[in-house]
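What you see is the complex with one protein chain gone and the rest in place.
Entry: subunit A
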Amino acid sequence: MSQPPRLFASPLARRLAAAAGIDLATLTGSGPHGRIVKADVEAAKAAPRPAPPVPAAAPAPAPVPQAPGVTAPATGYTDLPLSPMRRTIARRLTEAKATIPHFYLTVDIEMDAVLALREQLNTRLAPDKLSVNDFILRAVALGLRAVPEANAAWAETAIRRFTEIDIAIAVATPEGLITPIVRQADRKGLGELSAEVKALAARARDGGLKPEEYQGGGFTISNLGMYGVREFAAIINPPQACILAVGAADPRPVVKAGALAVATMMSVTLSVDHRTVDGATGARFLAALKGLLEDPLRMML
């Protein structure tokens, strides 16, 4: 009889996962030797995962009985007081959408090579598993190195070109969106990027980021692929000029050499501030990104 592999998790992580109804086997551990620790469970709690695939003939779930005593107020709505963070988000995004001349560029990227490479690396690297997002981050960093014009900001009297490649990653927290920054991302390998993003995201969700860890940055990535979103257009994170909106990688019909085939495709949309970056430049950046992700061995150099 074969035993399931032993799962390493801290006592606290086990308890928190049980309380939240999270199956530890679905988590990747960030602790020593891949041990699942509290931060991993908290991260899983904060990120609603896509619904598991429903088997074709699954019975309809029984209606959930309304908990007794919970009734809507007579007025029909509840006003949730604004937190300082919510206020800042509201102000900055309104300003961005109202004042920045946005334009949008979308490309489809074939992800089969990245997925295959990831699987290979992960069997070798286990338990420090890489996510698709880590590859995207690395590709964006190298893309920005190739097209430095996209790593820029509108500075009212000048166009500011950044010398470092510092990439902000949008993270959803219960309080709202926050963008911790991976600094000098182009100088870091996949493993280092992966560990750093994990740690930053976990601390972002705990509200434990220091201001210098989320202020600044020259480019933002927002990924809603894990929610099954196919494509979307993000609002620019000022004063940066570009934000990349990443959708889900899923199998789609494609035409290859004149014949219909199936490939895992991912659509990304770049929102661009036209004051700082022109259409052709944005397109060059996307072409570089697509090139790297479709031939990911180039990223390993």
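A few comments on the model shown:
Quick note on the criterion: a residue touches a chain if its C-beta (ideal position, glycine included) is under 8 Å from a C-beta of that chain, and two chains touch if they have at least 3 such contacts; residues count from 1.
Operating definition for what follows: contacts and distances are computed from a predicted model.
Protein name for the hidden chain, per its UniProt entry and selected from "(2Fe-2S)-binding protein", "ABC transporter permease", "Dihydrolipoyl dehydrogenase" or "Cell division topological specificity factor": "Dihydrolipoyl dehydrogenase". In the complete complex, the hidden chain is touched by one of A:133, A:151, A:179 or A:194, namely A:194.
Note on the undisplayed chain: of the listed residues A:102, A:145, A:183 or A:252, the one touching it is A:183.
Here the missing chain is touched by one residue of A:13, A:27 or A:201, and it is A:13. Residues 10-13, 15-16, 19, 30-32, 37-38, 128, 164, 183-184, 187, 189, 191-192, 194-196, 199-200, 203, 210, 212-213 are the ones on subunit A that touch the missing chain.
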